[in-house]
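Here's a structure for you.
With one protein chain removed, the remaining protein chains of the complex are shown where they sit.
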Amino acid sequence: MFDFAKVTNWIDALLLSFLPGWAATLVECVLVALAIITLYAVFAIILIYMERKICAFFQCRLGPNRVGKWGSIQVLADVLKMLTKEIIDMKNVDRLLHKMAPFLVIVASMLTFACLPWNKGAEVLDFNIGIFFFLAAGSIGVVGILLAGWSSNNKYALIGAMRSGAQIISYEVSIGLVMLTMIVLTGTMSFSEICQQQADLGWNIFRGHVPAVLAFIIYLIAGNAECNRGPFDMPEAESELTAGYHVEYSGMHFGFYYLAEYLNLFICAGIASTIFLGGWAPFHVPGLDGFNHVMDYIPGAVWMVGKTFFVVFLLMWIRWTFPRLRIDQLLALEWKYLMPMSLVLLVLMAICVSLGLTL
Amino acid sequence: MSNNNYFSGLFSGIKSLLVGLGVTMKEFFTRKITEQYPENRKELKMFDRFRGRLVMPHNENNEHKCIGCGLCQMACPNGSITVTTEMLDTDDGKKKRSLVKYEYDLGCCMFCELCITACPQGAIEFCTDFENAVFDRAKLVQQLNKPGSKVVEKKVAPKPEAPAAKPAPAAKAEAPAAKAAEPVEKKESNPETPTTV
Amino acid sequence: MTLDNIKTLEPSQLRAEMQGLKAKGFDYLSNLIGMDWGEEGGLGVVYCVENTATHEQAWLKTASTDREQPVLPTVSDLWDIANIYEREAYDFYGIIFAGHPDMRRIFLREDWVGYPMRKDDKPEEQNPLRMTNEPLADDTTQYDVQADGTVTTKKNVVFGPDDYVVNIGPQHPSTHGVLHFRVALDGEIIRKIDPVLGYIHRGVEKLNESYTYPQTLALTDRLDYLAAMQSRHALCMCIEKAMEIEVSERVQVVRTILDELQRIDSHILFFSCLCQDMGATTAFLYGFRDREKILDIFEETCGGRLIINYNTIGGLMADIHPNFQKRVKEFIPYMRKNIKEYHALFTGNVIFQNRSKGIGPLTKEQAISFGCTGGTGRAAGWANDVRKNHPYAAYDKVDFNQVLRESGDSFDRYMIRLDEILESLNIIEQLVDNIPEGNYKEKTKPIIKVPEGTYYQAVESSRGEFGVFLESKGDKSPYRLHYRSTGLPLVAAMHTACKGFKIADLVTIGGTMDYIVPDIDR
Partner (left out) sequence: MEVKKRAKIKSFPYEDFKDNETYEKLVQELNANGANVIVTQLDNLIDWGRSNSLWPLTFATSCCGIEFMAVCAARYDIARFGFEVTRNSPRQADVILVSGTITTKMAPVLKRLYDQMADPKYVVAVGGCAISGGPFTKSYHVLKGVDKIIPVDVYVPGCPPRPESFLYGMMQLQRKVKVEQFFGTTNKKQKEPKE
């Protein structure tokens, strides 16, 4: 397996060769930030294009196909338009909060984005409490949404934001519990170690068998709800609240919400693939050495991104099939079904691990 | 809610969701039905009876069949048609009505076909052209008779074409009657006859 | 049918008579039509009540000759729907209904001057285009006639200062057009709905009074554009009956087939829009995919996709296209197959079931009292199908079931429509191979004049009883041409159906009620 740390170490050494330590760190930080922002934008564009195409295919139509080959640069056009669109200044809004809200959302989304381990040695934010940090950073987003709803001075936005608050906070319980279940299995909270472990011992979803598979499903449901995506898109529920919390946002401010929605989807899928599907760890079948060897040739980043897009596809499939829930049903689903189940899973997993029943 | 209900509800619910997912996945791989309009312009054919916009067919001698009776204008519910006529002296000393300008407002038309049914001469019909969007409202008011065109001489003209229908259409029988019944009202519908050019 | 036995009542006798009728089982007020009979005849109202058990109709009328302040007694306490019908009559004719709790305008702006449907009113002169925002009052006036004959007024509250009122519409994705609900919320729970109508009030009935009969036909397509065939069928039939024109068997059968195709079209669109409203966008596109097949059949034969413009007085605009039967026969099995897909994708879905079962129920009594005909009424168990009760066209020759359900909730309203698609397919299947030969159009006079009299014709349109009330003075234009809207009762019942449910349910209930706004506003 190629270790990306070699590249980073080489850059580090190169910079240190002509810069003082603090300056080298500064330059590295800037470089990493740039890389992350670029990646963020690129993935957003890919995801939006992917969603529009996949949704079209589910709906027996073609989707964008006139801008560029197969409509491939459609989203670029959208971005260009959005960048040059007017941002409306409104009279009766809470100016500061109104302008701050989209940035909060995008910052939260970027922070969590930085948690993803891309390859062996290519983690941006990697602590021993990585999962904890991820959960904490992820919940900043809900503040942005609440602020957006509150500051817009619009009844629809307010209802949307309140729904969103209730929804995200509830579903974070399940997400936390499910992650805890997996921490019981892995014994670590650091993303890099989780991945390394899976590269050595096999993917968690296989190692943890029944409880892990169930946990994976619960995570997908709860994660989907965290991203406010259908069938849990209550906060923006088009047919009820027109556009929900971002109803008053225009131009690039709206663009931030739009981007964040897709990136949150990607992050949710990315974490799912890190924790359950091995992250950058290639697919190995014990006993088939030739096959495993071939698999090792595929770079870790490809594995990571491939798995993530697979999960994204699953989530899109769900989104474009189901009708939307109602807010009370959504909360009932969490508190009556998902939360008890994840508690049971946690116990089950603990039993499995302590009895050595994992694979 | 009993425990039994809780779990059976859960499982039947999950099953229904999976059935739904199956349906969409099947559609994902079926052929798409989209017709790609600007790309398929050449093959695209409208149904014959589709009403795109009103036209007045002219023959190769730049002649149309409109005698300017104004029945269509009267039949039109919302004034999309304005017929301007003038009185000309014919060779045998009679006065004869002749069409000057046949104006049709496409932006107002509601495609009810009353004008066509009313026309005793079969001079107007709907064509299947649908590409009509413009930038300027004034462009939607069209003059249907081509410049310099004149009415087909009666003797040469074939019978007005009846719409393709098998039983003797009522429209045809109705036409002469309508012509006879109308002359008084015809005048008040277009009182101002322009001066002869 | 010709109405030559309309009972004329003095306003003072009206309430007693109406109460008597109600007690005799005439529990469905199908029409309440404002009228202006000029100086002598006065301003009045024509009522039509129907006995839902025997389907017997009773027609009554009353009038007041006072043009300054015409006062008639209200019947809004006897039939719920009269509330909104009387507001309509007030709006258009300025007739005040004594005892009505809510005498506000309903279609026109509150600052509108005059009563446009009065024969002597000049609405355009008094009402220039007002670009100011519409004033919406939170209170309303009730007029009462005291024992000594004086009229007193009193204020009733629509929304109090403590109500959290959210405006849903007129520009809102799930109101299916420009409908405006003012909704008082308690958190997410709906406490009161006050519909504000008229955003697409196009004055069709007033226009009709200046149009010739063939011209009036053109507007019926645009009322309820998903029941264009049926509405136009109703008007044609009404005029034909009045003029005693017998249309051929062929026309009857073709009209029946097309009516049923239109019904399928409308129900598919109902399915699509409901799915869209509930967030299942994919099902929406499946519905539209199948709907295009019907539109192709329409377009090939009639020349229009949505505004079809096919029926005409005395028959049809043109004979059916040679491909017509072939296409229809291809469509029947195709649609039967796809209905199964709808059920698999959407009906069975646990999310949809939970969102629709038990949501927004209307009991049979409520449905009758509100006059919610069509699928909405039948979902509550009210057998109100005009095709069965007062057969017309070729419906007495075919064998079909009237689909009925019990609970009247959103799920039943939804299922009724999908089941009706299958019934309609059955009807078409029985007819499509046996279209008799005959004229496609009867000879009519060039200028159509309907003999003096009053006529009424109802058809079962896509969403209920669509009625045409025609009063003729023997001219080439109608004296009064009123359409019984299929959607107005549905909107009137929204408050009853939605109260106590959540704001998300408003979307479900509105979707399953299946109203079309231009038909409500006319």
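Think of it as A, B and C in the order they're written, each chain with its own count starting at 1.
Definition applied: a residue touches a chain if its C-beta (ideal position, glycine included) is under 8 Å from a C-beta of that chain, and two chains touch if they have at least 3 such contacts.
Values in this document were obtained by computation on a predicted structure and should not be read as measured data.
Visitor: Any idea which chains on screen the missing one touches?
Guide: Answer for the hidden chain's contacts among shown chains: A, B, C.
Visitor: One chain isn't shown here. Among C:E292, C:E341, C:E429 or C:E442, which residue touches it?
Guide: C:E292
Visitor: Among C:V71, C:L108 or C:I168, which residue is in touch with the absent chain?
Guide: Residue touching the absent chain, from the options given: C:L108.
Visitor: If the hidden chain were put back, which of C:V165, C:I200, C:A383 or C:I447 would touch it?
Guide: The missing chain is touched by C:I200.
Visitor: If the hidden chain were put back, which of C:L32, C:L269 or C:L488 would touch it?
Guide: C:L269
Visitor: On chain B, where is the contact patch with the chain that was removed from view?
Guide: Touching the chain left out of view, chain B contributes residues 32-39, 41, 44, 50, 53, 77-79, 105-111, 130-137, 139-140.
Visitor: Contact with the hidden chain only, please: which chain C residues?
Guide: Touch with the absent chain occurs at residues 108-109, 116, 123-124, 127, 129-134, 170-173, 177-178, 198-204, 206-207, 210, 218-219, 222, 225-226, 269, 272, 284-285, 288-289, 291-292, 295, 305-307, 517-518.
Visitor: Against the chain that's been left off, what residues of chain A make contact? List them.
Guide: That gives, for chain A, the contact residues 52, 56, 59-67, 71, 74, 76-82, 84-88, 238, 242-243, 246-251, 254.
We take it that only the chains that are shown with their structure count from here on.
Visitor: Farthest chain from chain A, going by mean C-alpha coordinates, please.
Guide: Farthest by centroid: B.
Visitor: Specify the chain with the shortest distance from its C-alpha centroid to the centroid of every protein C-alpha atom present.
Guide: Ranked by how close its C-alpha centre lies to the overall one, first comes C.
Visitor: Quick one: chain A and chain B, Cα centre-to-centre, how many Å?
Guide: The computed centroid separation for chain A versus chain B comes out at 55 Å.
Visitor: Nearest whole angstrom, what separates the Cα centre of chain A from the Cα centre of chain C?
Guide: 49
Visitor: So which bits of chain C are touching at least two other chains?
Guide: Residues 282, 286, 289, 345-346, 349, 351 of chain C each touch two or more of the other chains.
Visitor: I need the residues of chain B touching at least two other chains; which ones are they?
Guide: 17, 20, 23-24, 27, 33
Visitor: Mind pulling up the chain A residues that touch chain C in the complex?
Guide: 55, 58-61, 155-156, 159, 230-231, 233-234, 237-240, 242, 320-329
Visitor: Quick one: which bits of chain B touch chain C in the complex? Just the residue numbers, please.
Guide: Where chain B meets chain C, its residues are 12-14, 16-17, 19-20, 22-24, 27, 33, 47, 49-51, 75, 77, 110-114, 117, 126, 163-167, 169-170, 173-174, 177-178, 181-182.
Visitor: If we count contacts the way the header does, which residues on chain C are in touch with chain A in the complex?
Guide: Counting only chain C, the residues touching chain A are 164, 166, 172-174, 188, 275-283, 285-286, 289, 345-346, 349, 351-352, 354-355, 502-507.
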